[in-house]
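A protein chain is absent from this complex, but the other protein chains hold their places.
Let's look at subunit A:
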Amino acid sequence: MELPASVTGGLGLLGNKAHFATPAAGVALTKAAVSVLLKVTTEAEAVDGEAALKGVDRATLKQAYAALVSLLLEAAKHNKTEADVKAALEDAKVSEDRAGPIAAVYAAEIVELRTVLSSTGFGFPHVVDADWRLDYYMKDNQLEKVNQPVYLIRLKTEQNGGKGPDVQFSASLEELQDLVNTLKDASRNLKPVSI
């Protein structure tokens, strides 16, 4: 993994006994960084509430934290393994007994981290569900005895992790039949490639 010097420098602090007295402090900081990335807590809560980090100098803590966040995101982005992360930490002069547990925290959360990263993507409104209603169109102010069934359809969508715009339209029996046939055709054609 290619990491800039500022990141390796920050990671190196985790291996320095003068700053982080015990391996547990490094692990605690990694867990704090992961929970912030997964939007479980805020930085203030995660770092200040951690007893193992009480004795660490604030500026050092900040630098190491920033470096860890960069490492975690870069590793998750490229779907790196636990061994890759451990190697990157060792390259930054973190001893094996400290690098191992940090890499293990990463390995436990890789799936969650990638889910968060995928949600930062963008796309067209994602159809998640459909509502429908069946009406019988009898007459209106211009025309009597119309007497046709009419479907009203609303497609519910999601976009950027939130609710997207609803898509609403009507369809006659023939039109809905055409729509369903097209969708069935698409579903059938998808099956052989489903992963």
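One rule holds in what follows: contacts are C-beta pairs under 8 Å (C-beta built on N, C-alpha and C of every residue); 3 or more make two chains touch, one makes a residue touch a chain; residues count from 1.
Please note the rule applied: contacts and distances are computed from a predicted model.
Per its UniProt record, the hidden chain corresponds to "COBW domain-containing protein" from the list "Proteasome subunit beta", "GTP-binding protein RAB5", "COBW domain-containing protein" or "Exosome complex component RRP41-like protein". Note that of A:M1, A:A108 or A:V180, the residue touching the chain absent from this view is A:V180. Considering the whole complex, the residue from A:S35, A:T60, A:S95 or A:T157 that touches the absent chain is A:T157.
Contact residues of subunit A toward the unshown chain are 76-79, 114, 117-118, 120-121, 123-130, 132, 134, 136, 138, 140-147, 149, 151-153, 155, 157, 167-173, 175-180, 182-184, 186-187, 189-190, 193-195.
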